[in-house]
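Complex shown without one protein chain; remaining protein chains in place.
For clarity, chains are labelled A and B in written order, and residue numbers in each chain start from 1.
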Amino acid sequence: MGILEVKGVNKRFGGLQALSDVNLSVRENSVHAIIGPNGAGKSTLLNCLVGKLIPDTGSVMFDGQSVLGRKPHEINQMGISRVFQTPEIFGDLTVMENMMIPCFASRDGAFRMHAIEHMLDDKEIVERAEKMLEDMRMADKRHMHSASMSRGDKRRLEIGMCLAQEPKLLLLDEPTAGMARADTNNTIDLLKQISDERDITIAIIEHDMHVVFSLANRITVLAQGTPLVEDDPENIKGNPKVREAYLGETA
Amino acid sequence: MFGLNKKDSALLLLVAILTMMAPFILNPFPTDSGLAQFNAGYPDLMQRFVIFGIFAIGFNILFGLTGYLSFGHAAFLGVGSYSAVWMFKLLSMNILPAVILSVIIAGLFALVIGYVSLRRSGIYFSILTLAFAQMSFALAYSVLTPITNGETGLQLNLDDARILDPVNDSGSLPVTSLFGLEMRSSFDLAVGPWDFTFSVGYYVCAIFLLLAFYLAIRIFRSPFGMMLRAIKSNQQRLNYTGLNPRPYTLAAFVISGMYAGLAGGLLASMDPLAGAERMQWTASGEVVLMTILGGVGTLIGPVLGAGLIKYFENIFSKINDTVLHGWFSFLPDGIEDFLVTIIHPFVGKGWHLTLGIIFMLVVTFLPGGLVEGGQRIARLFRGKKTKDGADGAKTEPAE
């Protein structure tokens, strides 16, 4: 029984069957990659997991509870954090403030009024945020206006913000899309380190085979809205069906 | 000071000095000089400066922090005024219960309107608030006449109950007071050719302004304020960080509605009548103008903006052709007439034109309002070219 269990999920947009009978099981503490050609339904599936879309039929269970019908912030509070394709951070805020917000969210829940005390007077939050910034090696940037950082730094900050919530599952949507090789390798190293050092499950949607095979210890191949295979990386490489559907296309 | 850091304490102190010394600062010209008409240090106007300052500070908590542009905030001001006048009619001429009731009623009203309007965002939110405010205005004018006294406006009567006050047999309407201290009483100080007026009403309002300003600083610096800025910055990320934006925006909406209610209550406390026109959407537009002109999202900006617009409204509007001719009389006749003709449309009754032009210029070239203008000038003087790079990216000019 995995930490995330997707069973028989269907999703239709008008005449387009975006997902048909998707089953997926993500094991606890694994790094699970979901790959597939463009239009395979990867993003649709991801959106069904985080509450942005609701599947037409099927079930999505996380940690023994259904996520269907819950709002994105409720699903997040259950322990799923999401990293976006283009870094989504609070561009008008400083790096430190960016990091404090998830700390507040994980301690105080979806809403709590602290309207009078100064935000820096909350020592517990400040310590947690600073610790996280150090882990992400960003402590020197804490007073920077986050919108003015490089893309690689924004990505690093976003991942740090997700980790600050101490999620059980970290979802990444093509985290290296549009990145230079050096930045990509840095991100791979960072994710490896996270997976080794923390008690966390990572699910990653990715296009770049280099990233997938450097990180994943379990892979699901999606094509035309249906999972073709779910297997270990070494078996995926040799699988003729996958070759046909995906690798063949790019070769 | 009061749990604020050095910079914020300095800001609060500055506002405290400005408000306390306002009767001097706003009356820089001797009473018999030609420039005396630019003196704004009379109680009526000074009261309006601080009351609309409170209104704008509150509006800024919503718009400046969350980015939700309400076009219906005058409704809360109007409700505050009505509540206060009813308190004067029924309970007592003491302004304290009146102001408290204004804040509570406006807060409740904002809770209802905010709960509905905040289900949408962007322009839809603006239109919803506008629709609610116009509805309130229309109802205050017509159906709710028993409560609002319709077009005439709600006024005091001799035979009002005023259950806490002693029986009034003087035959004249009672006046508002704070535990016996009459709002309209004042004290004149003549220093040489200058004349300064210190009014009780003004100082009561000024103290409320300081309290409101202090609270706004605390909110801006609190985790709650940070969440509001996060909502403006990236609502998607906030959602996926496990935070629910709606209660945060609703809280901001209610707080800013309560500020508007306080302003309305104080307006009625200075002059105990309330009319529906206070709720009209043009009044809501005015507070938007104030906040933007002064500097949206900044602490002191709204106060400056409110002061500027009220100064325009009351002083600039009094410059007529005779005054203009007086100024330019040293010039040859032809040039004098020419200048007067050129300037005439922009002053006096045409002050709205100048206001509109300034407003457009500010929105286009100076999105941070007067505060940003001041910062730019300060930077120019300090000659710190190094910082320009980082800040320049933030305030990019249009195309």
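Keep in mind that, in the parts below, a residue touches a chain if its C-beta (ideal position, glycine included) is under 8 Å from a C-beta of that chain, and two chains touch if they have at least 3 such contacts.
As a working rule, contacts and distances are computed from a predicted model.
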item: Name under which UniProt lists the unshown chain, selected from "Nonspecific lipid-transfer protein", "LIV-I protein H", "Cytochrome c oxidase subunit 1" or "2-oxoacid:acceptor oxidoreductase family protein"; value: "LIV-I protein H"
item: Shown chains that the omitted chain touches within the full complex; value: B
item: Given B:L4, B:A36 or B:L139, the one touching the chain that is not displayed; value: B:L139
item: Touch with the omitted chain, as defined above, among B:M21, B:L35, B:V116 or B:L331; value: B:V116
item: Omitted-chain contact residue, chosen from B:F213, B:W281 or B:F316; value: B:W281
item: Option touching the unshown chain, where B:G3, B:G153, B:P247 or B:G350 are the choices; value: B:G350
item: Residues belonging to chain B that touch the chain removed from view; value: 67, 69, 116, 119-120, 122-124, 126-128, 130-132, 134-135, 138-139, 141-144, 281-282, 285, 288, 292, 345, 350, 352-353, 355-357, 359-360, 363-364, 367, 398-399
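Just so it is clear, only the chains that are shown with their structure count from here on.
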item: Chain B-facing residues of chain A, complex; value: 50, 71-74, 76-77, 81-82, 84, 88-93, 97, 100-102, 104-106, 109-111, 113-119, 122, 125, 145, 148, 161, 165
item: Of chain B, residues touching chain A in the complex; value: 3, 5, 218-219, 221-227, 229-230, 232-234, 236-244, 247-248, 251, 255, 390, 393-394
